[in-house]
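Here's a structure for you.
Complex shown without one protein chain; remaining protein chains in place.
Note that the chains are named A, B, C, D and E in the order they appear, and that numbering of residues resets to 1 at the start of each chain.
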C-alpha cells in the first residue's frame, strides 16, 4: 500500500495555456498531488514555458485566468519548478518574464532528472 | 434557398489516418455532400496524403479499415482528387503508392484552386 | 482569401503549411495558440517578418492578451478584436481554417 | 528509460523534443502516427537514422500495418507488437509519453 | 451577411468552442445572421446538458443554449458523430437539435461565409 512510500513524481508541461485545457488540468493534478507527501517536481518545456509567461489577461476570451495558481504552489510546498533554457531562448524569453521563481536548466539536464523519476506525468 | 444553387466545395484533408478520426469523418461528410449536386473536389495535403497510401491493414489495431471507401468515391461521381506533390516527395511516396487515381499538383496550384472555392472544409 | 491559423509555430508545422500554400496578397489571421507566431524576438519571428512582405497578417488581440504577449507584437502585424475578425471574414470571398 | 512518441514528425515537433531530451542509451518507442518517422525515403528518415546511433528505437507493428507501411521500415529500427510494448515498459525503470 | 459556423472540438478541452461562440456573438452584434452552427467530430460534446463546470468558470453549453434562445440560432448536432460519442436526445441541452450531415452542406450552400473552428 501507499503508506510510507515516497516516490519521485515529475509533472512535465509542454503545452501552451488556453489553446487547450492541459495546462489547467495538469495544475489541478499537481495541487492534489501535494497532499500525498511525495517528492514532486514540475518541468516546463517547449510551449509549456508560456504557461508561466507573466501578465495573462483573459477577460477578452472569457476564460478564467489560472496564472495566480502557479504563485500559490509554494503554499503547497511545491517549490521545485524547472524551466527549459532552450525553450525560453527560442521564444525570446528570460526567467524575468515568468510569474514565479524557477530554476532554469539545459534540456539535457532535464533529461537526466527525468531518468531519476519513479512516475512521469506529461501534459 | 439551396434550390438550384451550385457552389464550389473543397474538402481539404491534412491529417494522417487512424491516429485521429478526422480522415474517416471527413469522408463521411464527402459522401453526404455527393447527394447535393454541388461542385466537389478533395485535396490531400501534408499528412493527408497518408490517407491514400495503399495497403492499410487495420486488424492489429481493431479499427475498421475505411480505405475501400476512397475507391468508392467514383461511384458517387466524386472524381476530382488532388494530391500535393511536395507532401508526397517529403514522405518518399509517388502517385503509384496511392490506392486511387489522383491528380498530383504543386502546392502553389492547390493554393490557386482554394481561392476559387465558395466553401472550404478542412480536416 | 482569409487563412486562419490556430496552432503554435513551435509545436506544429501548420503555419508553415499555410504560408507555403496561400497566394500572394492573401490574408492570414492568427488566433488561439498561433498568436505566439506574431511575437518579437522568438525563433519564429524571422519567418513571420518575411511573410509580411507577401501577405497581410492579422492577430486576434483577446488571444494575445490572454497569453500576456500583447506588448510583444512584431511591427506590421495588424491587431483585430472579434468584431474585426468578423469583418475580415465578411471582406474576403472565402476562408480556410488550417486545423 | 522508455520514451513513447505518438505524433507524426511532419505535423508536430514532438519527436524532435524527445530526441533532444532523451539520454544516450535510452529507448524510444514510436506508436500511432509517430510510426511514419520510421519509414525509409522520407524527409524525416535522416533524423531517425542519426538517432539510431544514440538510442534503441522501436516501432509498434500493428500501427505500421494499419497505415500500410510495414514494408518500409528503416534498417535498425526494432519491431514490437503490443506484447513487446508491455515488455518494454516492464524492462525500463520508467516511461515518459511525449504527448 | 449570412454566416454558417462549423465547430469541431468539445467544450473546455480546446479553445475552438470558445472562439466559435465569441465569433458568433460578435457577428450578431454587427447585425449579421448566423444561419446555423453545426457541431461535428468532438464538437457534438458542446451539446450535453449534463455539463457542470466549476462555479468560477464559463458555462459553455448554457452559453450556446442562450444564443439559440435569444437570437434564434439553429444549433445542429451531427447524428452520426453524436451517437459515436454518447450524445442523444436524453442528454441534449436546450436549443440544440440532432440531425444529419446534410444540414452542414445545406448551411454551406445557404450562407455567404462558412467558418470552421477546430483543433
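As a convention for this text, contacts are C-beta pairs under 8 Å (C-beta built on N, C-alpha and C of every residue); 3 or more make two chains touch, one makes a residue touch a chain.
Quantities reported herein were computed from a predicted structural model and do not represent experimental measurements.
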| item | value |
| --- | --- |
| Sole residue of E:16, E:37, E:68 or E:87 that reaches the chain not shown, by the stated touch rule | E:87 |
| Touching residues on chain A - with respect to the absent chain | 1-2, 5, 7, 9, 21-22, 25, 28-29, 32-33, 35-36, 38, 118-122 |
| Chain E, residues in touch with the chain not shown (by the definition above) | 10-13, 41-42, 45, 48-54, 57, 61, 80, 83-88, 90-91 |
| Residues of chain D (touch criterion as defined above) contacting the omitted chain | 4, 6, 31-33, 62, 81-83, 85-87, 89-90, 94-95, 97, 99 |
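The rule is short, and it goes like this: only the chains that are shown with their structure count from here on.
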| item | value |
| --- | --- |
| Selected interface, A-E versus A-C, where C-beta contact pairs are more numerous | A-C |
| Approximate Å spacing (C-alpha centroids) for the pair chain B, chain D | 27 |
| Chain D: positions in contact with at least two other chains | 10-11, 13 |
| Junction residues of chain E - those touching two or more other chains | 15, 19, 22, 114, 116, 119 |
| In contact (per the touch rule at the top): chain pairs | A-C, A-D, A-E, B-C, B-D, B-E, C-D, C-E |
